[in-house]
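Missing here is one protein chain; the remaining ones are kept as they sit in the complex.
Right, chain A next:
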Amino acid sequence: MTWVFVQSLISGILSGGVYALFGVGITIIFGVMKMVDFSACSQLVWGMYFTWIFYAVTGLNCYYAIPFVVICMGALAFVIFKLIVRPLLGSNDTSFILVTLGLSYFLQNLAEFVFGTDPKTIPSPIKTSSIQIGEYTIGLPRFIAFCAMIVLVFAVYALLNKTTLGRAMRATAEKPEVAQMLGINTKKTFTIAFMIGVIFAGISGLLITPIYYVTPTSGSMFRTAAYIAVIIGGLGDIKGALVGGIVIGVIEGLVTGMISNDLGPVGIGLALLLVLYIRPQGFFGKGERRA
């Protein structure tokens, strides 16, 4: 029993890492633009396909694809921003929700159109490798994903707190008009925040290619779990997304490991209800309410 518990806990924490990374991406976009990007799951799918394209061409494993995926996702983000997001700036939140939901289906269907529905895999010895610590097993891909998440989250944290660009993003997040008075081109900071968010979704996709099949609907498991992670963490707070992601991973890990494989989503749903009941603003949220 203890073995099952600890083993489930370990895998839970590790799979929570990807939720956290994905959630931090959504959080950066929300933090700066005050808009929730509902197309992130489909961006993640495109991250997976870009990784697969890289593999198909070079034969190298997914981790070599990081620069390629960053560039592709950055370009994708830039186009989405110019064509879809920018015209919406200043309009109400509902239109952003509707448009990003629509975009989500578009990106998913585009993937289906281009790559078909049959699952693709990226074979590599890493897929099945694991680290053995005593009697516990840690899957290597999940471990790498977790470490990558930690590195990227710290990088973003440093960007936001230690650089001029980061401070400009925080200024824009708090008071866009004041930011403009100070000389900050807020459209540019919005673009950069959006690009970082989309790149994070893409990297999340890359990191799970050794774990899941690449299909146009592979993002669907993130549609609930990762957004719930962001909500219970307190929307708009990076620490919150990090902790929320790991908590959701752990709950999912414990429920699937100790109760039943099918009940993971139920556990996550219950966690959401519980947190909303006790602390509606989430762990780190300040209870800011928008219309």
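The working rule: a contact is a pair of C-beta atoms (placed from the backbone, for glycine too) under 8 Å apart; a residue touches a chain by one contact, two chains touch by 3 or more; residues count from 1.
Methods note: contacts and distances are computed from a predicted model.
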Q.
Given that one chain of this complex has been left out, which of "Peptidase", "Cytochrome d ubiquinol oxidase subunit II", "Pyruvate synthase subunit PorB" or "Branched-chain amino acid transport system ATP-binding protein" is its protein name according to UniProt?
A. "Branched-chain amino acid transport system ATP-binding protein"
**Q.** Among A:L44, A:M73 or A:I184, the residue in touch with the chain that has been omitted
**A.** A:I184
Q | Residue of A:I122, A:A168, A:I199 or A:A241 in touch with the missing chain, whole complex considered | A | A:A168
**Q.** Sites on chain A contacted by the missing partner chain, in the whole complex
**A.** 164, 167-168, 170-171, 173-175, 177-186
